[in-house]
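For this depiction, one protein chain was excluded, whereas all remaining protein chains were kept in their positions.
So, chain A:
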Amino acid sequence: MAAAASMMPIFGHQISSKNDLVLDWSREEVSTGTTIMAVEYDGGVVIGADSRTTTGAYIANRVTDKLTRIHDRIYCCRSGSAADTQAIAEVVSYQLGFHSVELDEPPLVETAANLFRASCYRYREELMAGILVAGWDRRKGGQVYCVPIGGMLVRQPVAVGGSGSTYVYGFMDSNYKPGLNKDQCLELTASALSLAMERDGSSGGVIRLASISEDGVERRVILGDQLPRFSTH
């Protein structure tokens, strides 16, 4: 036995569930390791996300909807811990709905963003949530607000988030120009998400898009075989 054992190549780790080569999925947190994106155009916003939710290496949901309605014309894109972002979105949804009834008019996107920021900043030590808040209101038109981990709030004309976003910063910097129209924004978002999904293991599935304007919300899904494809190398 000893002779046979010495002929085997020596592996650094034994495959077992007690080390990190093989994950114990029951103890892994459910995460929307993800790619999300939001772009402003004149008259509204376009938002998009992939559809993969992972528990370690297992894809718990391959058709997730990460574009969550907060109000009629305000949506949020969720990234980070699925539990945390769902809980925050529910809380903000409730707070915003109540506020809107008090005001007797549709709420502002900036108000929704500030509510997200308030929760994310106050509980920053416990939470792991990166959120893009996007929508349309009568005062400022289409707006995108970024509330990353830690609880900062900043308005940007175009924002990406989630683990897959790092791969498309270069693409976004080079392809986004101010003054795009709605269809160009949709194309830019779909392309960027497709590129990120191809490189990020935690992003994938289908692309969910939504465009929000004064006329309402239009949602669409781009299935796997219809994803934008780029030259192969």
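Note that in this section contacts are C-beta pairs under 8 Å (C-beta built on N, C-alpha and C of every residue); 3 or more make two chains touch, one makes a residue touch a chain; residues count from 1.
In this text, contacts and distances are computed from a predicted model.
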Would you mind picking the UniProt name of the chain not drawn here, from "EF-hand domain-containing protein", "BRISC and BRCA1-A complex member 1", "Response regulatory domain-containing protein" or "proteasome endopeptidase complex"? "proteasome endopeptidase complex"
Of the residues listed, A:K140, A:K177 or A:R220, which one is in contact with the missing chain? A:K177
I'm checking contacts with the chain that's been left out. Which of A:Y41, A:Y75 or A:Y167 qualifies? A:Y167
Can you say which of A:A60, A:A83, A:I149 or A:I222 touches the chain missing from this structure? A:I149
Across the whole complex, list the residues on chain A that are touched by the chain not included here. 128, 149, 157, 166-175, 177-178, 191-192, 195-196, 198-199, 230-231, 233
